[in-house]
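The complex appears here without one of its protein chains, the remainder shown in place.
Let's turn to chain A:
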Amino acid sequence: MTSEPRGAARGPSQRDLEEEVDELVHLYGLEDDDELGDEFVNENMPRIEVSEYPAYVVPGREPAVGQRDWRLSGEAAEAEDLSFGGWGSEGQCQDLREAYRYTHGRASEEYECYVIPEEEDEEEAPDVFCVTCKTPIRALEKVLDEHKEHEVTPLSKALESAKDEIHRNMYRLEKQIIEMENFASHLEEVFITVEENFGRQEQNFESHYNEILETLAQKYEEKIQALVEKKKEKLEALYGQLVSCGENLDTCKELMETVEEICHEEKVDFIKDAVAMADRLRKFLETKTDVEISAQPALEDQTLDFSDVEQLLGSINTIPAPSAPVINPQAPNSATGSSVRVCWSLYSDDTVESYQLSYRPVRDGSPGTDHAESTVTVKETYCSVANLVPNTQYEFRVTAQNRAGLSPASECAVYMTAPSPPVIKSKEVRSCEEAALICWESGNLNPVDSYTVELIQAETPGASGVTESVVGIPTCESLVQLQPRQSYTIYVRALNVGGPSARSEPATVHTTGSYFRLNEQTCHPWLTISEDGLTAVRSERKTPTREPPPSSTRFTRCVAVMGNLIPVRGHHYWEVEVDERSDYTVGVAFEDVPKQEDLGANCLSWCMRHTWASPRHKYEFLHNKTTPDIRITVAPKKIGILLDYENSKLSFFNVDISQHLYTFSCQLHQFVHPCFSLEKPGCLKIHNGISVPKHVTFY
């Protein structure tokens, strides 16, 4: 082992380990470094020693740097130069990884130090171990002075304990290796991050400086231009003066010559011209000549304004304000009825300290709906905004903020809250053995996209309790297929772009027999329908009120009411409790049966009519005003009615004695509904949800 200058990064454990290994090596006489060293050192590889970092080879841009030895201390490296050159480059990291792969790939057993060599020399071999001196000796030597007082143990035992110790230390060494490997890869990451950060800063500086230089150049140009202009001005002024001066001179000269000519003339001519000339001269000389220089030769000193350059220089060290974030479109099914989850992302590698998310409901154009904007500040790139109104669109904008200021606002994204749950009209649920017709109220003021119906079959052995869903329902009603003789719990959800609403309150459906209720809309005014929709009562009237006007939905002349049977073919069975003494009619009719006529008086209805004319009971089975001649001796108290679409039959029974009364053959090209009327005051009570009794099945 060579001893090297240790890096500051070394820990104390490292040193102990080395010493221990040294000791053991010494103990076993493994003095030969090469034996051990060879296993680890590969000439082409960076040198690896158990307790030290490998040396890095820099393939780098600057060959002068050469092999960079990691074991140099931090200060030494700095002293070299600031150019870390190829640090962080691909090649270096590569080498680092390869170095570790070399050590990491070795199983512990491969380490030579696990092998305890046999003693080769038998003669004079030491056979005891002196603990005190920590050396093997021959038994004989024990009696010698040197080891006389020392503790001695048998050699084999010493061997064992030494082996154990070595193994323990090897184990610790392995752990150390792993720790160091992890640390090194972590450092690698940091390496890369530093490089990235540098890159960003570099770009930043570059652009700033370029800006400053451009500004300076621009200023220079401007100033020079101004000076040139000034010069031109002055020169022009001076030139002008020069020209007028020249003119003046010419005039003077001309006058002078004229005067000379005059002087050479005869006396008489001279006097004449001289007088004129004297005038002229006088006039000329009176005009003032301007001999002031109009333009100053000196050009003024220019003031140089570098304030904006200074400002630019000042801002060089600050990070720029961020650019606008990119707001994401709404992720499907991410909203609830009162909240949405808004997400956005950074456009670039901006440094951002926080985001401001502002929102308001989308204006729907009606007056008075201008809502104030709400703002929330968050640190993450998402936010769940709560306390919103269901089934409503909101506009969202986000700005990023750091020390330098606010980014521009992002594009506006519209998010929508999920709708409120619908409300099932439980009273209007109709069912039979194979299906149910559910209708509901939307639960939302504004339209939703669609509805989903969820069915759960009640827990029974054999039924899994799994939820079935019917999706994409466009209207507020749905006919769902069901299994016979089961119980179902039904929920409805509303759906919009934000996601599904919570479940509605449940409705329960039993697929035993058929369920229907009396339809108030069809009810003659003199009939009262009970709350549960199953009893019709015609009370005594002292003075009959005026007949209501004709209607296509409501019975007028005939004191009747229709039930709402589920529009499903197959068979339906129900029972009607009647008063033996009352006059009643029960049967079925098409929806568009004339409401001004008696039941059975047309071909759109089939019914059984009972008339009590004491003491006789009269029974008629009416369709299109005709009835067979039938006498019944025992007046039924409860009438069972079987409607069989498949076989086109309508049958009536005396339930209590399981007696068949009559069967119509009827062409049922459309759906029919149960119908009931009371020709005299009385009461009819409907019983639903009864599966077809055995005696009825024969019909």
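Throughout what follows, a contact is a pair of C-beta atoms (placed from the backbone, for glycine too) under 8 Å apart; a residue touches a chain by one contact, two chains touch by 3 or more; residues count from 1.
What we mean here is this: contacts and distances are computed from a predicted model.
K.L.:
Would you kindly match the missing chain to its UniProt protein name, picking from "S-formylglutathione hydrolase", "WD repeat-containing protein 46", "Protein YIPF3" or "Dynein axonemal assembly factor 10"?
P.N.:
"S-formylglutathione hydrolase"
K.L.:
Of A:V470, A:L661 or A:V692, which residue touches the hidden chain?
P.N.:
Considering the complete complex, A:L661 is the one touching the chain left out.
K.L.:
With respect to the chain omitted from the figure, which of A:K267, A:K288 or A:R631 is a touching residue?
P.N.:
A:R631
K.L.:
Suppose we count only contacts with the excluded chain; which residues of chain A make the list?
P.N.:
Considering the whole complex, chain A reaches the absent chain at 628-634, 654, 657-662, 694-695, 698-699.
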